[in-house]
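Yeah, one chain of the complex is gone here, protein chain that is, but the others are all in their spots.
And then chain A:
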Amino acid sequence: MSIWEYANPKKFMQTSAWALPWVTGLAVVALVGGLIWGFFFTPDDYKQGSTVKIIYIHVPSAMMAINAWVMMLVASLIWIIRRHHVSALAAKAAAPIGMTMTLIALFTGAIWGQPMWGTWWAWDPRLTSFLILFLFYLGYIALWEAIDDPDTAADLTSVLCLVGSVFALLSRYAVNFWNQGLHQEASLSMDAEENVADVFWYPLLVCIAGFVLLFVTLVLIRTRTEIRSRRLKALEARERMA
């Protein structure tokens, strides 16, 4: 069996209908558990005090803002190369979720930055590319709505997605290229020495898992809606012909 079988809308609907309750349940458990653990059962940081607790929202939402765009990029490339409609619809479905994650990360970052850095906003390379990523999300959603023909819309938004990936990746790796910025380096990375104490690290991992599962849940729901709305349009078109 090949993975491309899931690109068949019928197969996708069946599989996602089966998976959705499980993913939803896991997302709720991880999110509620991780946030309660992080907010109420972790100690204060030695420098930031209780302001540190904002990382349980800021870090996962910023990660998902970037990862959602990467997922949209992969889905767009599959659409351009293999012409699977479900793939194009999944990319369309993920955009508003990624945009919301970007907004959450921008807001929590500002709230953290005011007491810690002394400013809500600064034109730091990382912050700036994240803001541009947000604007790209807006443009991407608008472009989908602006074009009537669904295949043309999928083609053009795919190209926009490819261009926007520059800023999705820059907001993660900007510190490596322009190291004189205000934003600290990644709190979590696989290669670097561990700088986050375990008491903060484990609840953060649970929160990240929760945000990933939440994203998967929402994308599945929205993709199913898109598929259904397309079926509805096809039925209406057939009705008019008859």
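In this text, contacts are C-beta pairs under 8 Å (C-beta built on N, C-alpha and C of every residue); 3 or more make two chains touch, one makes a residue touch a chain; residues count from 1.
By definition in this document, contacts and distances are computed from a predicted model.
A.B. asks: Can you work out the missing subunit's protein name as recorded in UniProt? Choose among "Phosphoribosylformylglycinamidine synthase subunit PurL", "Urease accessory protein UreD", "Aspartyl/glutamyl-tRNA(Asn/Gln) amidotransferase subunit C" or "Cytochrome c-type biogenesis protein CcmE".
C.D. replies: Options "Phosphoribosylformylglycinamidine synthase subunit PurL", "Urease accessory protein UreD", "Aspartyl/glutamyl-tRNA(Asn/Gln) amidotransferase subunit C" or "Cytochrome c-type biogenesis protein CcmE" considered; the missing chain's recorded name is "Cytochrome c-type biogenesis protein CcmE".
A.B. asks: Which candidate, A:162, A:205 or A:221, sits in contact with the chain we can't see?
C.D. replies: Considering all chains, including the one not shown, the answer is A:162.
A.B. asks: From the listed residues A:26, A:77 or A:110, report the one that touches the chain absent from this view.
C.D. replies: Among A:26, A:77 or A:110, only A:77 touches the chain that is not shown.
A.B. asks: Can you say which of A:52, A:90, A:133 or A:227 touches the chain missing from this structure?
C.D. replies: The single option touching the absent chain is A:52.
A.B. asks: Suppose we count only contacts with the excluded chain; which residues of chain A make the list?
C.D. replies: 42-49, 52, 55, 77, 80-82, 115-119, 122-125, 151-152, 155, 158-159, 162-163, 165-166, 170, 177-182, 184-187, 195-197, 199-200
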